[in-house]
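Shown here: the complex without one of its protein chains, the others still in place.
First chain written, first letter: the chains are A and B, and each begins at residue 1.
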Amino acid sequence: MKKVTSLSGSKPKWAVLLTAVVMIFMAAQWAAAENRFPKPEFESAYQQPRTTTPDGRGHVFEILDMAVLVLMLILATVFAHRRRSRKALFVLTIVSLLYFGFWRRGCVCPVGSIQNMTLAVFNQSYAVPLTVIVFFSIPILFTLFFGRTFCASVCPLGAVQEFVLLRPATVPFRLSRILGILPVLYLGMAVLAAATGATFLICRFDPFVALFRRSGSFDILLLGLFFIILSTVIGRPYCRFLCPYGVILGWMSKLSRFRVSISPDICVQCRLCENACPYGAISKPVPDDPPESRRTGVRRLRALLIAAPLVIMLMGWSVSLMHPLISRMHYTVRLAEQIVKEETGSTDQTTLESRGFRASGNDPGILIKEAVQIRNRFRTGSWIAGIFFGIVIMGQVLGLSMVRHRNDYEADPQSCFGCGRCFESCPRQHMRKAEK
Amino acid sequence: MKPDEKQPVSRRDFFRDGLRGLAALGVATLSGLLMHRSVSRRTVWQIDPDKCVQCGRCATDCVLDVSAVKCVHAYDVCGYCELCGGYSKPDAHRLDTAAENQLCPSGAIRRQFIEDPYFEYTIDEAKCIGCGKCVKGCGSFGNGSLYLQVRHDRCLQCNDCAIARNCAGEAFRRVPADRPYLLKGEQGL
Partner (left out) sequence: MNDHISRRMTTFILITASVILGFYGFSLLRERAGRNTNPYAYDLEPFRRSDSANVLYSETGFIDFSGQVLTALCADPGHGLIVAAGSKMFRVDTINRISEWIPADEPVRCLAVDPERRVYLGYEKSVGVYSPDGSRLDTWQQFSENAILAGIAAGRDVYVADAGNRVIYRMNREGRMLASIGEKDPVKKIPGFVIPGSCFDIQISADGSLWAVNPGRHKLEHYSPDGDLIASWGHPSMRLEGFSGCCNPTYFALTPEGNIVTSEKGLERIKVYSPDGELRDAVALPGQFDEGTVGLDLAAGPEGRIFVMDPSRARIRIFEKGERE
C-alpha cells in the first residue's frame, strides 16, 4: 500500500518527544470530549438509581481484633508461666481457633504481617494498616519477655495443628535440625518477594486459611488437607518446618527474660518428661566433661570460622545465580518475558496476560525496561537472601559444634511452643500441687 | 539448677539482656515509623475500571466460591438502549428477555421497560459472578456504563488478593478505605 503523504517528516528527537507529550494530553482531552453524551430525558417519573457502595466491616472489628490478641497473649502467658495448666492453654487454643480462625477467617495473622511490614519498608506509597503493625510487633515483644506463648495458644495456625495432633511421632534430632533450615529459606524468599512487590508468598501458600474461609482454590484446599493429616502424627509440621514468623519468634525467644520451664524449682532427674514433648524441644542434660579434648574443639572452631565467610559468599552467589527464575514471581517480569517471546517470534501462543497488555495499548519497550529493573532488584535481593541463608546455616553448624554443659532437662526456648504437655509429666508439679 | 544456688549475673545473661533491649527497641521503632503513615490510610482492594480488560479471572480466581467482584451499573452513563450490548448476546434473534438471548451466563441482569425508547438494566448481585462478559459487551458497543467493582460487603480483604495477582489488566490496586470504590460517571468525580 502506498503512503500518500505524511504530516510528520523527519523531526529531531525532542520534537518527537514533544509531539508524544502533546498527543497524550490531547488524547485525554479527546477522551473527555468523547464521553460527553446526552442523558436520556425521562418523561415518566422514573428516578435514576445511584450505584450502591456497600461498606466493608468497620473499624470496630479491627480494634476488637487487637484487643483480643493482647488479651489472649496475656492469658497464654499467665497459663504457661503461672498457672502451668495444659488444660487452660488448650481451652485458649480452641478460643483462638474459633475467633481468629473461623470467625475472623484467619486474616490478618502475624505470620502474613511480615510481608506487609516488608512492603511498607520498601515501598513508600504503601501504608500498613494499624492492625497489621500490632499483629506483627506485639507477639514479638511478648516473646522477647516470655518466650513463644503466642505459639502456645494464640496463633490460629498453630491451634489447628495442636488440635488434631493425635499420636505424635518423634522426628530424629538431626533431621529436625536440617528441616529447621526450611523456615529460614521461606522467610528469606517471602521477604524478597514482598520487598520487590512481587507477591505475598506466605498468604498465597498458607495451608490453613482456605480451611478457615471454607473456600479457596482446589490446590490450596488439598495442601491444607495434607497438612492436617500430617499434623496428626507429626507435631505442628507447619510451625516447625515452614513458619517464617516462627523463625523470628524462635530467635526472640532465645533472648527471652522468662522461660517456660518443665519444672520451675528443682529437677529430680526422673527422666519422666523426656518423651513428653511432641515437638522435640526438650534438651537432655549434657555431662560436664565433654568426650573430646579441648584442643580438637578449638581446632574445629577455627576451621569453621575460616570456612564461614566462604560458605556465606558461596550461598550468596549461588542464590543470585537463580535470580532470573526467582524474579518470575513478579507479574511484570513474567509478562515481559512473554511479550519478548511473542515479539521475537519464538512463540505464536499469546496468553491472557499478553492479550490484556496489548489491549491496554501500553508500550512494550517501557514494560521491558521496567521488568529489567525489577530483575536487577531481584539480583541484589537474592544476593542478600543467599548471604542471610549462609549466615543462618553457619550459625546452626557452629551452635551444634559447641557443646554446652547442662545439668537438667530443659525446654529449648527456641523450639518450645509452650504447649504445657511436659508440665503434667513432671512429678514435681504434682508434688507442688499437693503441697498447696 | 537449684533455685537457692544464687548466681552472679553471668556474661551470657548480660549479653542476652542487651540484645533483648535492642530487639525490643528495633521492633518498636519499626512499628512506630510505619505507624506514622498507617492510621489515616487504611486500604482495601479495588478495581480500576479504566484498566480492566475483562479477562474473566475475577470470576475464577477469587477465594470466595462466588466472587466478591460484581458488575455495577453507572446509570448516569447508560444510554438505556433497547438493544444493549451488555444484555443481549451479539447474535440474539430477538430483543427480549428470553434466556437464550441473554449474554449473562448467570442471568443476573434485569431488563425493565421505562418508557419509549428507554430500558433500564439492573444487576442482581446475588446472581452475578463477576465474569465481566456484560462489561465487555457494553464497552464494545455502548457507553461502558457496566463495569466491575470489588464489593466490600462480600470481600474478605485478603492480605494477598488472589485476583489481584493474576489480573490481566493489572487493574487491582489498594485504595484508601474511606473511598473504597472507583466509580464511573458523576459519582466517581
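The rule we apply is simple: a residue touches a chain if its C-beta (ideal position, glycine included) is under 8 Å from a C-beta of that chain, and two chains touch if they have at least 3 such contacts.
A quick note: this is a predicted structure, and the numbers were derived from the prediction, not measured.
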Residue in contact with the excluded chain [from B:Gln54, B:Gln102 or B:Gln149]: B:Gln54
Residues of chain B (touch criterion as defined above) contacting the omitted chain: 54-57, 59-60, 78-85, 90-91, 95, 103, 105, 117, 131-133, 136-137, 140-143
Touch list for chain A against the chain that is not drawn: 1-8, 19-20, 22-23, 26-27, 29-30, 33-38, 40-41, 169-172, 175, 179, 182, 201, 205, 219, 223, 226, 230, 234, 237, 241-242, 325, 328-329, 349, 351-352, 359
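Please note the rule applied: only the chains that are shown with their structure count from here on.
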Where chain A and chain B are represented by their mean Cα positions, the distance between them in whole Å: 23
Contacting residues of chain A [partner chain B, same complex]: 35, 37, 39-40, 42-44, 46, 48-56, 105, 107-108, 112, 115-117, 120-121, 126-130, 132-134, 136-137, 140-141, 144-145, 199-200, 203-204, 210, 213, 215-217, 252, 254-257, 265-266, 331, 352-353, 355-357, 359-360, 407-408
Footprint of chain A on chain B - complex, ascending: 1-3, 16-17, 19-20, 23-24, 27-28, 30-31, 34-35, 37-44, 51, 53, 55-57, 61, 63-65, 72-76, 79-80, 114-115, 118, 120, 122, 143, 151-153, 155-160, 162, 165-166, 168-170, 174, 177, 180-181, 183-185, 187
